[in-house]
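A protein chain is absent from this complex, but the other protein chains hold their places.
By letter and in written order, the chains are A and B; residue numbering begins at 1 in each of them.
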Amino acid sequence: MLKRVKNAGGRIGKIALLIFAGTFSPEAAQSSPAPVLDLSAYRGKVIYLDFWASWCAPCLQSFPWMNEIQRTFGRQGLTVIAVNVDRDGNMARQFLRGKIPEFKIVYDPDGAIAKQYDLKDMPTTFLIGQDGKIRYVHSGFYLNRESQYVSHIRELLNEVR
Amino acid sequence: MQLNSGNGACLRQTLATLSLGLLSATLGEKTDRAYAQAQSQPDSPSGNSGQLIPTSKELDSSILFYQEANGRVRAIEPALQYTAHGPDSQTFNLGVIADSVTGATPNGAVPSDHTQTFVTPLKAPGGSSTTVTSASGGSTVIHLPPTPGQIAAAALGRQYTTPPGQLPVDRGFHDQRYGVNVGYSQPLGEISLVGFGGSYSIEHDYQSISASANIAQNFNLNNTTASLAVNYENDSSFPYGGVPTPLTVMTPQLKSVSSRGRSRIDIVAGLTEAMTTNWLVQLNYSYGISDGYQNDPYLIVSVVDPVTGEPNVYLYENRPTSRRLQSIYLDSKVDFGPSVTDVSFRYFMDSWGIKSTTVQVSDRVRLMGSLYVEPEIRWYQQSAANFFHNFLVTGQPLPQYASADSRLGQFVGLTYGMKLGFDLTRSTEIYLRGEFYRQTGNGHPADAIGQLKQQNLFAGVDAAYGMIGFSWNFD
Partner (left out) sequence: MKSADMSAIRRGALFAAACVAANSLWACAAIGPKPWEKDVLARREMQVNPYPLQTATDEHIYFSKEAASGGRGFAGGGCGCN
């Protein structure tokens, strides 16, 4: 649900607290896991990080739309990254055969990235701003909420850094 | 004509199950079709906010061929169901079902070592004096002795006989039934699912209307679902010749009461749990109350001589007007990889003294590609209703309630069969099913008298049926 903006804010708060606690606790600093998905190459861009699977119908419905927003907003700095969580990678590759996604696909068959982002739903999209922080979390994909999704993207793209 | 008491209510069960069952069918969509459908959406990032274009549609069809042994009931039942899913997880379904039934059905009387003759009201529409051919299952039209004040149309009756040593069955009927059901559900605010539905069915002598409402809530990252459904049903029975006065002598004369009805409310509370990545468990509790006319207006009970066991007279049956039912249902489905095993258990009890246990096991074995074969077995056992009697005895006090309907007696029912299915194309699926169903019961109860000791008093069913199913997912 889009109202999970609060959630994202809360999560940032928790991460901030952990980092803060980490500076005072050498053990904590050692045990904080290195990010499984390295997004450092995309700092300064707005990242549309989407988790999908071949068995998830709403995920597949979002594919043409994700192509469209990558095409439309790519020049303005939007990067769509679709993380596939199929435990059987062949299912994903079978689905992608014959289709030409215009965005990057990352394979996460063991669910390590999904676990790190602590998905609560399928699909889930994390809108990461130019500052590298998670700004919006979209739980589920609804065809008739596309205008709301686009307004979030525009907002993050228009931020001045 | 009703095959058994409340046969029109079969349709209620069918239709209610359909409406409720399709709520859970939102989740089995084909992958490529979902993508292809999305491709055909208006190609704009602003989307189609507010429009209610179905994101997927499905048409399910099936046909049943049912046949009982010894010339008993034979039925063909085609069904069609349309389901549409909306962009905000809405589900709409509309279904129709038709039923054509012929054959013989036990009338409740016990066998005798002499020929038995039964006379019942004539089922010719309008009651004209044209003769009904005796080819209608061995019945003949007879002229009844006129009684004062009787109109001419009532002077005809239908007579059929049963040879010695055979279970008395009424052969002369043929009935069609039509039903329709509709349902709608969607999430509402914080509630995962809210829905309602209705159904209607009609046959020559029975009508059933029902309405239902349901609610479901997901917890634990959608691993736990709690649900509640309420169903209200109203049935009307308008048998040929009118509604007989219970426990009076069987007669072909027209009865003064033309119809009787009953109402029923059922509540089902359910808990579904995804235990692991490939294990689903379901637990349901059902409670129902039914009030009104519960009798089968065509069924009789033999009253036999206390020494010889020969039938003296036939009386129309009588059941209590009130019935309370409860059941507990547990289902476990595990996908082991090579096969999916489904085991279910149901315990049922009602205020008529009937207790039953049902165990069902099926194993869907994956063969090559989408081809699968699924053997299944079902074991069912029930105890008799406390007013069930194979027969009554002349001279003994007449009980308040009595029925010889084998459906209320003690028996064990075993079903075994096989299903075979595969995907015909990317968006269609077909399956074939063949089943055998046999009821076994005590045909020689200890209380059999005289000639009844030599007869088989069990009237249960021995049937085979086949089904063809076809599903089509489209946009």
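Methods note: a residue touches a chain if its C-beta (ideal position, glycine included) is under 8 Å from a C-beta of that chain, and two chains touch if they have at least 3 such contacts.
Treat the numbers as computed from the prediction; the structure is a model and nothing was measured.
Of the options B:L144, B:V169 or B:A229, the residue whose C-beta touches the omitted chain is B:A229. Only one residue from B:V243, B:A385 or B:L457 touches the chain missing from this view: B:A385. Mapped onto chain B, the interface with the missing chain covers residues 3-4, 7, 9-11, 13-15, 17-18, 20-28, 60-62, 64, 66, 77, 79, 81, 89, 97, 193, 214, 216, 218-227, 229, 266, 268, 270-278, 280-286, 288, 324-331, 333, 335, 340, 346-352, 354-356, 358, 364, 372, 380, 382, 385, 407-408, 413, 431, 433, 437, 439, 461, 463, 465, 467, 469.
One chain is missing from the display, and on chain A it is touched by residues 51, 53-59, 85-88, 91, 111, 114-115, 119-124, 140-142.
One rule holds for everything that comes next: only the chains that are shown with their structure count from here on.
Centre-to-centre separation between chain A and chain B, using Cα means, comes to 50 Å. Put simply, chain A touches chain B in their complex at residues 54-55, 57-58, 60-65, 68-69, 72, 95, 99, 120-121, 142-148, 150. Those residues of chain B lying in contact with chain A across their complex are 27, 29, 31-32, 34-35, 37-39, 41, 43-51, 53, 55-56, 87-88, 221-222.
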